[in-house]
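Shown here: the complex without one of its protein chains, the others still in place.
Chain lettering (A and B) follows the sequence in which the chains are written, and residue indices restart at 1 in each chain.
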Amino acid sequence: MTLETKRIIIGSLGGVFLLSLVFVQWLETIRRAEEAGLRPERIVAPASSLACIECHRETNPGIIDHWRGSSHAEKGVGCVECHRAATADPDSHDHYGFRIATVVTPRDCAACHPHEAKEFARSHHAAAGNILASLDNFLAETVEGSTQPFNPHSPTPGRPMEPVNGLASAFLGCQQCHGSKVALRATDGGTITLDDLRPDEDGIPTNVDVLDRILRNDDGRPLLDPGSWPNTGIGRLNLDGSLGSCSACHSRHDFSPRRARQPENCGKCHLGPDHPQKEIYEESKHGVAYRDLTDSMNLDAEDWVLGVDYSAAPTCATCHMSGHTRNNGRVTHDPGERISWTNRPPVSLPMDTDAEHRIVTAADPSERREQIADTAEAKRTRMKEVCSHCHTPDYVNAFYEQYDDLVTLYNEKFAKPGQAILSALLDQGLRSPTQFDEEIEWTWFHLWHHEGRRARHGASMMAPDYTHWHGMFEVAERFYMELIPQALEMTEQADAAGRSRQARTVRELVDSILARPEHAWFRSGAEVESSRIREAMAERYGSRGD
Amino acid sequence: MALGLAGGYGAFGAVLGRFIYPARAAERVWQFVTPLNRLATGDSLTYTTPAGAEVHVTRRNDTGGSEDFTALSNVCPHLGCQVHWQPQHNRYFCPCHNGVFDSDGRGIAGPPEGMVLSGYPVEVRNGMLFVEVEAVPLRAPETRS
Partner (left out) sequence: MTTIRRWLDDRIPIEPGALRALTNEPVPHHLKRWWFALGGTPAYLFVVQIVTGVLLALYYQPHPSTAWESVRYITEDANFGWYLRSVHKWAATLMIAAVVLHQIRVYFTGAYRKPREVNWMVGMSLLLCTLMLGFTGYSLVFEQLSYWGATVSANIADTIPVIGGFLKKILLAGEAYNERTLARFFVLHAAVLPGFLVALIAVHIALVRIQGVTELKFRDEPATGDRKFPFIPDHLYTELIIGLVLMVVLSALATLAPATMGPLADPLTTPEEIKPEWFFYVTFRWLKLMGGTAAVLSMGLIVFLMFAWPFIDAWWRRRTRLREASVWIGVAATLLLIGMTIREAVAPH
């Protein structure tokens, strides 16, 4: 090889080397550009919470890890910003130089999120803790448990002979959704709640006498009653007088809006035999679309406005809470704002509400007009604004007609008559005022509280199977095969006990109900329909099906 | 040949040079300071940045906008020492060369006379005050994955 050739080779190799570095530069540029778009916000530890983080990252790394993923962390909101407490707060204590409280309440969140807190406070969610006087509570505390602790009646190997806490079902069942009444343990063995503290508007106790009775551990930390805490029930009754728990939906410590937007989040409580909203949703076209298109839901979007950030499918939040293009993206923390029927009680009522957000029950039209602050129709209009992102007005209006018809059918054919029979039995002294001690009371409870709600909820969210088989079919069976026979049996027993006048009153009521055209088939028969069915069965399957 | 060599190794040298040069200016992040309703007009507070610098935040007005607030750095514009607030004299004082600043951060005595303490950008979002400060990344807890 001549020297000249070598020189040329060196020159060109130098060029190739240069080109390879140009390629390197190109890769570097792409990398920087990608990084600029993809790089997550830098998480920094606010100086105020540095000490908390250093210690708790060792003791509870999960808390710190969750927090790192929160938008609180992105924006520099650390531990003390939320856990900081006033010295006057009954549950506050000194923790390595910080005055903090364990339980963070909506009042604490309201410092930065006042609008959300206000909307939430007037919602039915915030009132969920007021179940002391409800059938459900009676069931958990008395029927399932015991309001007073009782002694075990035989030993369990491996367990001490300690009194049984009869409220366990209420604590772990009802209150984990509805919310507990947060209680501090008292030195006398009792508990101290907001009823004892009587907090003022700022959440500071006015009854300072009870403060001395708070039981504290060696570090001076007040002890929370384990029956009431841990608890993230949505209507929690807090020591500062505030209602609710924001972490019911915005789980600590990442407070993820992403999670609150997903149906699973609501599904912690809105499921099961009495209100299977989660299952109903999953059965509906809405839920099916969501499951399929989760990737297109843009769940991490900052504002998550329907029609702007996504339109693939609606979740619970979409219809009941989230912002959309027709309302300028305004989120509401009162899910009742768009609901037009109350499907919770035995007989459904339109959601005409007064200034205090209570249902107006008055019958007189002028009286109603006076009391109503927000009509059911206005609420329905707000819901229709959501619907209209994917459906035409005719479609939406026709759906609401179908839905109204189903609720009315349930109300008129089963709920009102059932209610009338139960009232008559009580009025005539044929059943005791105590709930759940007579079979017909369980029958009625199943009818409206489980099956009747399933039918109505199924209709409201387009789940045919819940509307019919889990709903109206079971309502009908319960009505014809249990409620009516049990009521009549009670009249016979009353007859035998010599109370024929009362028995007759009830029997006449039952007879008049069954004589109504919609029930007439039950006694007078429906031969024409039945023979038609038999013919159809024979034609299809070769046998008559009976 | 010389051209090829100079081009190839020259470019390589340039890459090496870029590597040595700091990758990017220290990243800055917006950090939450306080809800507006917790800082009355005329009041001030000291916010400590994640990097440990102290920022004197003072509310001077009540319009609800970011212009109500000043957020002053505690770094003396003279030679970088830390100034501190002397409430009894209503002034910032730099112990290095006896620099004095008034409550607005204007140098009124000593070497930094005529200079001003630098301010941090502030913003009001949803009724909360945010300040833009240097970021010090927090390492993840050592959880096993």
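We adopt the following convention: a contact is a pair of C-beta atoms (placed from the backbone, for glycine too) under 8 Å apart; a residue touches a chain by one contact, two chains touch by 3 or more.
What you see is a predicted model, and the numbers here were worked out from it, not measured in a lab.
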### Query
Please identify, in ascending order, the residues of chain B that touch the omitted chain?
4-5, 8, 12, 15-16, 18-21, 23-24, 139, 144-145
### Summary
Omitted-chain footprint on chain A covers residues 1, 3, 6-7, 9-10, 13-14, 16-17, 20-21, 23-24, 27-28, 31, 35
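Following the convention adopted for this analysis, only the chains that are shown with their structure count from here on.
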### Task
Using mean C-alpha positions as chain centres, tell me how far chain A is from chain B in Å, no decimals.
45
### Query
Which residues of chain A touch chain B in their complex?
7-8, 10-18, 21-22, 24-25, 41-48, 50, 53, 57-58, 61-62, 64-65, 68, 74-77, 81, 111-114
### Message
For the complex, give me every residue of chain B touching chain A.
### Response
1-9, 11-12, 15, 27, 29-33, 35, 37-38, 47-50, 52, 126-128, 130, 135-138, 140-143
